[in-house]
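Left out: one protein chain. Kept in place: all the others.
Each chain gets a letter, A and B, in the order it is written, and its residues are counted from 1.
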Amino acid sequence: MAKELWKGNEAIAEAAIKSGCRFFFGYPITPQNEIPEYMSLRMPQEGGCFLQAESEVAAINMVYGAAGSGARVMTSSSSPGISLKQEGISYIAGAELPCVIVNIVRGGPGLGGIQPAQSDYYQACKGGGHGDYRLVVLAPSSVQEAVDLTQEAFDIADQYRMPVMIMGDGMIGQMMEPVEFREVAKRQLPDKEWATTGTKGKRKANVINSLFIDPAECEKHNNKLFAKYDEITKNEMRVEEYKLEGAEIVFVAYGTTARIVKNAINTLEKEGIKAGLIRPITLWPFPYASIEAAAEKANVKAFLTVEMSMGQMVDDVKIAASGKKPVHFYGRTGGMVPTPAAIVEQVKKILGGVK
Amino acid sequence: MAVIFEKTKALTDKTFHYCPGCTHGIIHRLVAEVLEELNLTDNAIGVAPVGCSVFAYDYFNCDMHEAAHGRAPAVATGIKRVHPDNAVFTYQGDGDLASIGCAEIVHAAMRGEKFTTIFVNNAIYGMTGGQMAPTTLIGQKATTAPLGRDENHAGLPLKVSEMLATIPKAVFVERVSVHDVKHINQAKKAIKKAFQLQMEGKGFTLVEVLSTCPTNWGKTPVESLKWLQENMMPYFPLGNFRTPEEV
Partner (left out) sequence: MTSVLVFDSKVLILDKDGFMFNEKRIRIITGHYGSGKTEFAVNYTLGLADKGVKTAIVDLDIVNPYFRSRELEPVFNEKGIRVISSSIKGLAGDLPALSPEVYTVFHDKSYQAVFDVGGDKVGATALGRYHEYLDNEPYDMLFVLNANRRQTKDVEGAVKYLKSIEEGSRQKVTALVNNTHLCGETTIDDIIRGQELCEKAAKELGIPVKYIVVEKRFADMLPKEMEGEVFPIDIYMKRPWEDEA
């Protein structure tokens, strides 16, 4: 298929439809409004259902109901709205329901602003809602990758019966890029025999539930979830490594920040400074092994984590580097975007001035 | 020997956990009998949110969802949109529906979601230990209103049926009670009507059932039934608030 120009938010919505998503429940919030707007137009054309809920709280619970009923379902929002969805996300994770949640991240905390940010990393990867649970968190760095990952997200969700988050900063949602919709590799997906469809008199009643009155049972359930999370860590971890060969400085950055870093790397290269990039594509499971391997290389002098936040991912980079090499951080937040020039400047500082 | 009573197959054999004298058991049975009589047991999907009836999924012999506190109408919306031909119901208490889930119930009614809500009003939070509910009566004592509900401080009890009856797509709204046999029969009739209208695709249907909580009210079961009649019924009058015009 020929490439077309798509706005990130619209492209994510179309990718979801292409993956068989036929139910969407959302609520307006900038900068993700094109997703529900696009869905409101396209879902009826596909015989699906778009519904504007009364709140983000209601939207995520509609997702819970639809997912429990066996449907491919999605919701989207931006940071403050995703905060409101956390209760529902915890229930969905607890009840082991597959669904896709899109967060087009904006500046925070509180109402923050509408410009791009990456300050929901903790919320997405370290909890968000209550209890011990995980989301698979996919972080595209282009509109094309957002499309590809959205299509795959539904399969990952169904394969492991768990919620998957697409986390893009506002730039991913708002920018226009050439896109090609491609077929995703088919996965062997289990039947949804657990779904509530009415027993039809043919089976025992199905119950969608996350309540365990006996703490031993609840612990057992947690262990089951974490066995699954181990499996996902083994199978689904994804990372891009860029110009790591011989790099003195290894950047760790994701999403659109990684593209700014690549620009800085090319500038540094012209100036004779070798730098490379580790770009986590799955923020959870996090690619600790890539960073660990880089930390062990003699040519690597230091890591520089670049984020549109005050440094939420830097903890994970430090864990992976486990003291073998220093981990530095540079970030802008609140909707401010790092410039390639400022990143180059940071590298020179780390390497001790003029090389 | 003649069988004079047989438990409906729409209930499981699991023993109810409800305190003796609590009317949840009666209401469960009414809903289950209606499902069986309308031949809907195999087709039904119920939603039981947080509250004393949180284990309802153990008792109803049909597919069930447990739900977060107050969110049952949103969950039921998701279910019904996926399975428009199934009988979908929520079973909610007054803390759940009238307090934390007020937005969800109002908007489900506004959209005319085609499910049935059984709203059990016992004027108190049962599960968490007798705290004040939005439906707690003036002067009624609760663990968070130790001197009794003061209208100047906590406002007046919310009349949910009257409020929802103002919403055009709430096609059937009726308040019933289960304090005696006559009223139990009337309650069952209303529940049956609600499910019938749902299956005809008419719109949102709700039956509010006045109920007792002997444990948190600190009354015997018999005293509780009397208290319901003398205190709740004057403030929460029984009757139909909305019904579609017969054609």
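Quick note on the criterion: a contact is a pair of C-beta atoms (placed from the backbone, for glycine too) under 8 Å apart; a residue touches a chain by one contact, two chains touch by 3 or more.
The shown structure was predicted, so the numbers you read here are calculated from the model rather than taken from an experiment.
Judged over the whole assembly, touch between the missing chain and the shown ones holds for A.
Of the candidate positions A:89, A:105, A:264 or A:321, contact with the unshown chain belongs to A:264. Check A:293, A:337 or A:351 against the missing chain and you find that the one touching it is A:337. Of the candidate positions A:170, A:198 or A:311, contact with the unshown chain belongs to A:170.
Residues 3-7, 30-31, 107, 113-116, 170-171, 174-178, 256, 259-260, 262-264, 266-268, 335, 337-341, 343-344 of subunit A touch the missing chain (whole complex, contact as defined above).
In this text, only the chains that are shown with their structure count from here on.
Between the CA-based centres of subunit A and subunit B the separation comes to 40 Å, rounded to the whole angstrom.
On the subunit B side of its complex with subunit A, the touching residues are 41-45, 47, 54-55, 57, 60-68, 71, 73-83, 86-87, 103-104, 106-107, 111.
Of all residues in subunit A, those touching subunit B in their complex are 23, 25, 49, 51, 53-55, 57-59, 61-71, 73, 87-88, 91, 95, 196-201, 205-211, 213.
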